[in-house]
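Just one protein chain is left out here, and the rest sit where they should.
All chains are identified by letter, namely A and B, in their written order; residue positions are counted from 1 within each chain.
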Amino acid sequence: MKLKNLAVLFTAGALAVSLAACSKNQPEGEGSSGSDGKYADPITIDVFDGLANFMGIKEGWFAKIVKDKFNMEMNIIAPNVAGQGDTLYNTRVAGGDLGDLVIMDKGQQLDELVEGGLLMDLSNDYADMTYANEFDAAVDKLNASYDGIYGLPTSVSHLKPTEPSEGEDPTFGPFLRWDYYAELGYPEIATLEDLLPILADMQAAHPTGDNGQPAYALSFFKDWDGNMMNNAKQPTCFYGYDELGFVLAKADGSDYQSIIDSDSEYVRTLKFFQKAQEMGLVDPESSTQNYDTLFTKYQNGQVLFSFWPWLGQSAYNTTEHLAQGKGFEIAPLEDMTVFSYGAEVYGGKQFIGIGSQAEDPERIADFIDWLYSPEGTNDSGSDTMSAPGPEGLTWEEGTDGPVLTDFGKKALLGSEAEVAAEWGGGIYEDGVSPLNVPVVLAIDENPETNYPYKYTFWPSYQAENTNPLLTDWQSQMGDVATTMDYLKAQDQLMVAPGASFVAPADSAEIETVRNQVKAQIVSYSWQMVFAPDQAGFDSLLTQMQSTVDGLGYQTVLEWDMANAKDQNAQRQAVAKEFG
Amino acid sequence: MVKAQRPSAAKRRESLRLFLYIVPFLALIFLFSYFPLYGWIYSFFDYKPALGLARSEFVGLQWFRLLVYSPAQLTQILQVLANTLGMSFIGIATSILPVAFALFLNEIKAKPFKNLIQTLTTLPNFISWVLVYMIAFSIFSSTGLVNSALSDWGFISTPIKFLDSDSYTWLKMAAWGVWKGVGWGAIMYLAAIASIDPTLYESARVDGAKRFQIMRHITLPHLIPTYLVLLMLSVANLLNNGMEQYYVFKNAFNLEHIQVLDLYVFTIGIGGGSLSMATVISMLKSIISVALLVAVNWLSRRLRGSSII
Partner (left out) sequence: MPTIDPPHSTAPLATGRLLRRRHHRLVSPGQVGFGLINYALFGLFALLCAYPFYYLIINSLSANDLSALGQVRLWPQGLHWDNYAEIFQLRGLSLAAVVSVLRTVIGTAATVLASAFLGFMFTQEKMWHRKLWYRLMIFTMYFNAGLIPMFITMKNLHLTNSFWVYILPAIVQPFNIILVKTYIESMPASLQEAAEVDGASTLQIFFRVILPNTTPILATVAIFSAVGQWNSFQDTLIYITDQKLYSLQYILYTYINQASSLAEAAQQAGGNLASVASAATKQTATSVRMTVAVVVVAPIIFVYPIFQRFFVKGIMLGAVKG
């Protein structure tokens, strides 16, 4: 008996070695077939993933975990990487097989796929799951209109819908070069327009960036223009608004604006930009540069203001700059109430499903369930979502909550950390999950550690990671730890309850009209920003209003307005039910 | 041509035999070009690939109506058509440049220099428009090469707006097009020049012909047949300017004059993802192109006495 076991072990070991020898970079692990021996034969599945930024079969530590657990390899098909819009999606669904594992948008796309028979009913598999069932409410809501379970929700959490989903920093905020602002003696800023003299002083004191090229308070880019000039929408979010088509809707449902109204927040921002432009505070290359160029300007200190923490800070707040006390921090406007996305109770924009042609749906379902487990959340939340990675490799339980290991610090905070062969080898960053989908949000609490998954929330991390810039900012702000803490303390945060609202798809007519109208709005908006004076601005505004009205703006507005009100109703409902 | 006579059986066999040679190729044309045209039927549906045609909704002429739904849109479309035709005609006018290029390059007798020129001038053809725009930005933006040089030398005090102004938009776009395409387009004419019998040149020289006379009376006439065929093909392409060039160069300030049909179509429909709308447009454009081709050919038969195709 024992001998027989030994023999089995031996052959298994030999098999593992020979398998490892076949595929390069696949070091000998704990055994190449499923950890519990459940899956003897290896499979490769096609994953059609609307969020992935990688195409093909990925190697490294995450691939090894999946291989060890499920004896499975994933061939990622990524429309993002393929480019050309919906081309890949359209041709594949027309061919009747999207992929074995599908991560796509809910709403119209999910409806279509279910109706077209491209997804598998997971009712039986779902009953066998252990982790996904925790989010029953979201699953039910997602599948309410279908006869069966076809999709599982993503971005789920145990957070209340009235709590912000963002983490330490909101998505939007008036972030400026704090070191220059400090030189001016931290002047108070009553409202948006009061930024102008301050920005002018900052720019006058520092007319060039670190590279000697001219610096401007404001620099824009057009790459993300949609229903309106993207950059001009951002300051409206400082006052609790967010866009829904041509409507600016306040997070608490107290106000709805048509963007082109002369007294809308959007037009207010355009005016603000125009004034800044008249004062010479706007980069004249704004209308011709692309995002890459703009980002590089931020890196070189050529831009002094950022609408988003993740632009200014990620470009300029490098370790080196922070040590010198230089970088972007929020400088609060006294009257602001920053918009924040509440945690989505029914999950985020995407769903996970299994293709109707999948060969081994049980195994894929098993894998999906694992993605909802604490282990799966740690491992699959890619580094941009600040999930820490596998326990034992990048982090471990400490006396006061989880702590990053030395390797973890190097891998997550430094760069180019070589993973040990037993973990799969390769560079850590290259080995992260290619799925790039937040299944459980990293800010949710890990039931095994009682701290959020996201390592930037851990006391051990916060104690270690401080710098002159942050200290200075914190002391000015009344010794709060993070931007979010400050906004909460000042009651300057307006959370839009996370109702997982998906606006219904535009009808063909609405869509055609919208596309024409928005092209005009975007074009006029830019011209207004660069208008020579107030009179020029006003006449362009009038022209824009009459042009888009002629193109059918009102029709689209009514439709957007109705959607905005629906959205608010749903927000109120979840706030009531879960808040 | 012996039209009056009844074709003999042998002639008939000969004519069929010749036809049989091209049948395999006709089969390829049918398979890859004609058969897929069944997809044009999507124009009358609200086609959703996930559902298949059977379950997609039949909408009749809805998409065609959406093309012209309001007066404001009509004025837009007229402007778009003006841009399209304007730039197409400038393009046709400049299509003589590759001919001239080949004609004059042929006059360069130093072979290595000639080959070098020929290679270097094809390079722009291989650089995508996205990159062309990046280079254009580097040279013509307000801190670009030209503006910095001009202000350093004291010619200007405020930067010239090369990229973000609406002056001479058509001509600027045409200039970029010429720069990118002339060397490449000349290849065909250089090939045609290579077909000229050298004894023609020799006898002309013996006759004491000057260089310009040789160019005018021997080289040029050999390029004309190719030029005429290409000219006709480009007339049929009047509505197809492509969109990449205009897409990368467009901004809020030149939108009015840069928006060609292909770009406009991209903006209103396909960006939003309606496959049926895209089908309507490409079907209409195919039909118009073929109609133009037939018309030009007919015209040529009337004017020159011979059709081009």
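The definition used in the following text is that a residue touches a chain if its C-beta (ideal position, glycine included) is under 8 Å from a C-beta of that chain, and two chains touch if they have at least 3 such contacts.
Worth saying up front: this structure is predicted, and the values here are computed from it rather than measured.
Of the candidate positions B:Val59, B:Leu150, B:Leu231 or B:Leu293, contact with the unshown chain belongs to B:Leu293. Only one residue in the set B:Val59, B:Ile92 or B:Leu233 touches the chain that does not appear here, and it is B:Leu233. Of the listed residues B:Ala93, B:Leu171, B:Ala194 or B:Ala295, the one in contact with the hidden chain in the full complex is B:Ala194. Listed residues A:Met55, A:Met279, A:Ala421 or A:Val480: the one in touch with the omitted chain is A:Met55.
For chain A, the residues touching the absent chain in the complete assembly are 46, 53-57, 75, 77, 80-84, 87-88, 90-91, 94-95, 167, 169, 211, 213, 290-293, 295-297, 299-300, 309-311, 313-315, 317-320, 383-386, 412-415, 429, 436. Seen from chain B, the chain kept out of the figure touches residues 11, 14-19, 21-22, 25-26, 28-29, 31-40, 42, 49, 104-105, 107-108, 113, 115-124, 126-128, 130-132, 134-135, 137-139, 141, 144-145, 179, 183, 187-188, 190-192, 194-200, 203-205, 207-211, 213, 217-218, 221-222, 225-226, 229, 233, 236-237, 275, 278-279, 282, 285-286, 289-290, 293, 309.
One rule holds in what follows: only the chains that are shown with their structure count from here on.
Of all residues in chain A, those touching chain B in their complex are 85-86, 89-91, 93-94, 109, 112-113, 115-116, 118, 213-214, 222, 284-285, 287-289, 293, 506, 508-509, 511-516, 519, 522-527, 530, 547, 550-552. Within the complex, the chain B residues that touch chain A are 46, 48-52, 55, 59, 62-63, 66, 69-73, 76, 137, 141-143, 159, 163-164, 251-253, 255, 267-277.
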